[in-house]
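Only a part of the assembly is drawn; its chains keep their places, and the rest are absent.
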Amino acid sequence: MISKHRSEKAGLPPGTLLQNRTKKQSAEISIIDYTPKTFQEKKVKKSAACAPLKTKKSVSWINVSTVNDVKQIEELGNTFDIHSLVLEDITNTDQRPKTEDHEKYIYTVLKMLSYNSTKGKTFIEQVSILLGDNFVISFQEADGDVFNPIREQIRKNESRIRTSKSDFLAYSLIDSIVDNYFVVLEHIGEKIGKIEEQIFSHPNQHTMEKIHALKRDIIFIRRSVWPLREVINNMQRSESKLIGKESKLYFRDVYDHTIQIMDTTETFSDMLSNLLDVHLSKMTHGMNEVMKVLTIIATVFIPLTFLTGLYGMNFIHMPELQWRYGYPFALGIMLVAALLMLAYFKKKKWF
Amino acid sequence: MISKHRSEKAGLPPGTLLQNRTKKQSAEISIIDYTPKTFQEKKVKKSAACAPLKTKKSVSWINVSTVNDVKQIEELGNTFDIHSLVLEDITNTDQRPKTEDHEKYIYTVLKMLSYNSTKGKTFIEQVSILLGDNFVISFQEADGDVFNPIREQIRKNESRIRTSKSDFLAYSLIDSIVDNYFVVLEHIGEKIGKIEEQIFSHPNQHTMEKIHALKRDIIFIRRSVWPLREVINNMQRSESKLIGKESKLYFRDVYDHTIQIMDTTETFSDMLSNLLDVHLSKMTHGMNEVMKVLTIIATVFIPLTFLTGLYGMNFIHMPELQWRYGYPFALGIMLVAALLMLAYFKKKKWF
């Protein structure tokens, strides 16, 4: 039986990158079996149906659309001689991306990012891939359509995948996962662009929250990307017989992509830090402006108000009050005082 | 005799991660001795009782529940030929996690974290493990129940541990220690989640203190985790005959967990830094708001008050005062002035 070693919860705070789709309890297994010339596709519920594929010469791709149906996964594992630690890893969706060479098969676990433009959020999902001599088994957390383009290609006779071995199919799956990172990064890039524009045109108190949300996403994406690079590098340099020389050339290409993803992630991180600096500087500047207005108004009127108070006193003997032009004179003094203050602020370049 | 090389105190400031339980002065030694088929369990006070175990073919697990009973530890050390530097390290609870291969046995010292949800605090405890050909000796700082699930497993006939050698027992102990890290991180993750929520809903002056407390915990956890990774890696790659090939596979699994713990620790550290930035930005924003209110009120009323002062002056010759509609006229001027100020602030987007 597959035992769970670890606490169910991953130790991550609530509200981190979310799983997108509802998970099913019972597995849906789609099988594609092909040679350059033949092609067969079906959907089953029980993994027992996969047993005959193990000994066929054709390349079989078994895609399991959930990792919660422990029973089917265990049975599938037994059929293809998968180590129990690997099966445990497949069902545990907190895995760090990694690749392990078990001689008869290579076990690779990756994080797939996807951007849901309706919700404006990035979702994360774990994909496990087992690459054997004549089979590829992929496990998704939930049913999805990300591999459909690959299915389309396989359906075409004489396509590159059909004429290649299982390693090229595994490459195609990984390549489509890596390509999704670019889409997600593109959306994040657009958001950064909007924030930047907003900071310079009409910054407000939600800007900080948006920057924070993106920084958070970047932290989680980086968590997936760093080990991803390692995984692809290991496959590119693998000494396993399961990965052919020509496929390695393709894996090198994916490797270049992961490096670029890392670069972009770091660039975004740097840009967000810069934007945060600008935002804080803008806020301080705004406070400065507020202070200046207050200071100008207050320092101009406070002395004047003092003067009015002075001549509002009720002393019996205040000669100025009796003067014929006392009032206009007082007004004159106030005007001069106010102009002097304003001249001072002008000199200080406060406005 | 075990001499203490070093100052008793660890050089750490008071109030750091705490030891949870009261320490006993006299050791309580629990012995479990098993083969796949036989099983024996007892508790003794004197380490002399362990002497016969050394030559038995069965696997013996000796758990010592304190490191303060120097006399018993020394005797135990002599019985199993443990180097005096190792014994010294066992009794010194400031060790950095490490593993040392002494040919006849492997000495491993780890930090065990545990979260006490009643006190809301993380506790730390040192565990030393000596792995020999047919024995495992573990030293805890204080009596605890963390190893009870393992005891349960051993009690079951034909369990994985019972049918394996001493290396698998050592793995089980280390694995249960590493699993506890996830539990602690989970609690920290929840706290971070709460702080985040609080910052965005009703930030207050204690938020900073909470962030500080968590950053502190992270600093100390990182101190345990970084060397932990190294320790497990050394065991996974060990060339010692004491660790079998199959057990290494399991150690690789634990190694993946330590990497994930490190990742999560770093992620938490980054998130806390982000939260600190947001918190400070929120505080500055709050100050800005306060300043704006003050400025709006003050700049609207200060000129008005000046006007009231003006007409409160006691000059004899102030024609306005005699006017029939002087008072409503003055009120009108004030209203216009106030509206102008408010329009200005509106334009400046202050409210």
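In this document, chain identifiers A and B correspond to the written order of the chains, with residue numbering beginning at 1 in each.
To be clear about the criterion, contacts are C-beta pairs under 8 Å (C-beta built on N, C-alpha and C of every residue); 3 or more make two chains touch, one makes a residue touch a chain.
In this text, all values refer to a predicted model and were calculated from it rather than measured experimentally.
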- Could you tell me how many identical protein chains the full complex contains, when just 2 are shown? 5
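One rule holds in what follows: only the chains that are shown with their structure count from here on.
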- Item | Centroid distance [mean C-alpha coordinates] between chain B and chain A, Å | 26
- What does chain B use to touch chain A in their complex? 175, 179, 182-183, 185-186, 188-190, 192-193, 196, 200, 249-250, 253, 256-257, 259-261, 263-264, 267, 270-271, 274-275, 277-278, 281-282, 284-285, 287-288, 291-292, 294-295, 298-299, 302-303, 305-306, 309-310, 312-318, 348-350
- Message: Using the touch definition from the top, list the residues of chain A that touch chain B in their complex.
- Response: 5-7, 9-15, 83, 85, 94-96, 98, 202, 205, 208-209, 212, 215-216, 219-220, 223, 276, 279-280, 283-284, 286-287, 289-291, 293-294, 297-298, 301-302, 304-305, 308-309, 311-314, 318, 320-327, 330
